[in-house]
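Not every chain of the complex is shown here; the ones you see sit where they belong.
Labels run A, B and C following the written order; every chain starts at residue 1.
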């Protein structure tokens, strides 16, 4: 922590800060400049409330934090990449892993057809929702345990491990009985009881970044899981909320590059959710582009490949992105 | 819903949309213009997924929603203001109601001294946290049930009703035994199980707006509570996340004016949290302003009055805003 | 500036930073902690590029700035409020100053009727646009010099000083011949040639905050004007761009409170533009609120009072907010 004194602050004011630090067994190092004085405090044990308290001291201009509040997930602590093993599929290694599937499990016919299409397209895991968080109380919220059973059936046939969301601490045991990866949705990124509960399972956890969570907050939420002794966290960038509303979310690709430096945990990207429009996720190389929405004549549209394409299910029935 | 066709869309494409609407028992009204055609669909029962599905139809440019997805909380449905009665204190009537108290309940001494100061300053309710959501797993998370008992003790002495947060469905019964108003924090605004659980209690609920929730999403979360038969929802604007980081949050005063038109529920404001700096919430009239942070010589600082001043506790011990 | 070294950085790396600082005649003060070392540099003359350069040094984790880059507009430099005198109307003193008028000057009849209404409603200045910045090239962009002449005519009859926008350096002389206050619009807040040009006139300047400008950037733009020897800058908060689109802008009231502490310049607020919906700016006390848009039967609507009501012109003809 750095305590920045106001221009013209006096010795009594500086001394008051030093003394308060000493009450917390911290040592303040004075750095005096032509214009102002700053006090450096370098130590692991600075209580979070102390920083704010000092901002209220006479003669103090502001305080600055100089260390991140997370430890276990930090690459400074552990330089080597974490690798998460999901039934033999390695996430965080050298190979690209694709997870695909419909937004919600809707019926046996739908999930089985989708699972087969996902496997044929070359993806490694099947993702689908049995419990769905919905802004409106009047919207379909998933099939619940029936959906989980259908996912298990799809795994049995295709061999694809299953990624599915758990929304509340009470459901963790139930979902853990069926799933291979427990997904924490963006709206629950700071549902701390839920984070601790999935932490206790020791199972792979896919932690979506909150709609407006900073990278630091995202890593702190991962810290909640890892602090329970569960190192198997996969981070997922899925788009943030910005002023731009022409796309549903703004995929923050920067966050992937930066998070990779700050943490040793693997980071995956959900491009179809990140844009909110599946037709913006064509595979490379780009085709010649017709004016947007390309319409239902999906024959001529190259299949989007990504963590959450609804493409797979488009061949059997029209469905909506999550 | 309005379906906007592309310039140059043809009759077959228009007909395909009309037919899909009819499969949902909806009637599409054609409006043909010089440049393009739009199809209007006016009815209560448009499934949310249908809109997105139609965006993928050939010849369709985009779709627009024309009704809000909430009903029970809408002022269109119920023009008269909802008034919430909290042990005789009326929220949403003609009188200004002030709720005050510390961020967290920390000790008997602290909460009792604060409660007396709050009552003397003229506030009507005591607010304090026994369960605290924290970004970091390494931060004090509240006294739990002990905190609730201390709040009840403060109520006994001062007569002030108690507002306190509940964070997880499992704790609702416990918190409801002590609290007069159940607070849902910003991070839980879309914790739907929790919303339904507090809805079932029938008790007054203070619903904070999420950090980056639109006004519509906020009202939809209120709809979750009211849909359980509990009309006693108080909305609380507490600042949103924007690009500006010089203040912790950006208090969205617009949202209060707009929400008051869209809903009949009462709306309160948390100014000290909305700025994140208590010294930006002086009472009117403004004093002459010294350069910021005014320092710890708090004698000369006018007492902030607002829903969440930490000022009350400043006289007994220094504490941090929530 | 604070240079934060990585955990485990070595003496050679620390020495490289110290030496580079010395090449710029700066002295680095070492603060060594259990976990890491930081280097404090306190001086007025740190080149902006040096900070970023040091971030690329081996063993450096990050750098932090500890002084604001503005000087002349800072309240640290000059604690007393600046007061701007506009033909005897004092902005920044103890009295509330209201500026009102239409978005654009459209005709003699319109501006004269509006000016009279503005004066009768008790406002102190007339505001109206002769040059209008427009997102689309196909929109009315103002009457130009004819508009300026009509504003001067309105001033002659009503005695109200005139506030009007100037958009490009070449027009400053022309606009300055008619206006009493030169307005810099939000889109031009960082048009530096324009800022310097209006700085050179010595006239009162109303500087709107950019749509997504931080408070610091806003004050830096004011610094551009004041650095030309013109202290007569009035800051204007007019709403920022956030994720919320239910209102056109988000009025950032926090910014007013914070800017008042950081600068001695007066700060005004444009509430009708800040919300983008005039019907959200009723005068206090609030009337009972009908569902939103209150319709054209404007008889029953209390006249909005604020810097930019279009209300004044509503009695003569309907017009749009800027």
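Following the convention adopted for this analysis, contacts are C-beta pairs under 8 Å (C-beta built on N, C-alpha and C of every residue); 3 or more make two chains touch, one makes a residue touch a chain.
Here the structure is a predicted model, which means the values were calculated and not measured.
*Asks:* Fill in the total copies of the single sequence across the complete complex, 3 being in place.
*Replies:* 4
Rule of thumb we're sticking to: only the chains that are shown with their structure count from here on.
*Asks:* Does the chain A and chain C pair touch with the same residues on each side or with different residues, judged by whether over half of the numbers are shared?
*Replies:* same
*Asks:* I'd like to verify one number: the distance from the centre of chain A to the centre of chain B, where each centre is the average of its C-alpha atoms, in whole angstrom.
*Replies:* 24
*Asks:* CA centre of chain A versus CA centre of chain C: separation in Å?
*Replies:* Between these chains, centre-to-centre, one finds 36 Å.
*Asks:* Quick check on chain C: which residues sit in contact with 2+ other chains?
*Replies:* 76, 212, 242-243, 245
*Asks:* Which residues of chain C touch chain B in the complex?
*Replies:* Going by the criterion above, the answer is residues 75-76, 79, 212, 214-216, 239-240, 242-247, 249-255, 257-258, 260-262, 274-275, 277, 280-281, 289-292.
*Asks:* Help me check something: in the complex, which residues belonging to chain A touch chain B?
*Replies:* 6, 13, 16, 48-49, 52-53, 55-62, 69-70, 133-141, 167-170, 187-188, 190-193, 211-212, 217, 220-221, 223-224, 227, 241, 279, 291-298, 318-321
*Asks:* So in the complex, which bits of chain C are touching chain A?
*Replies:* 2, 4, 6-8, 29, 31-38, 40-44, 64, 66-67, 76, 212, 241-243, 245
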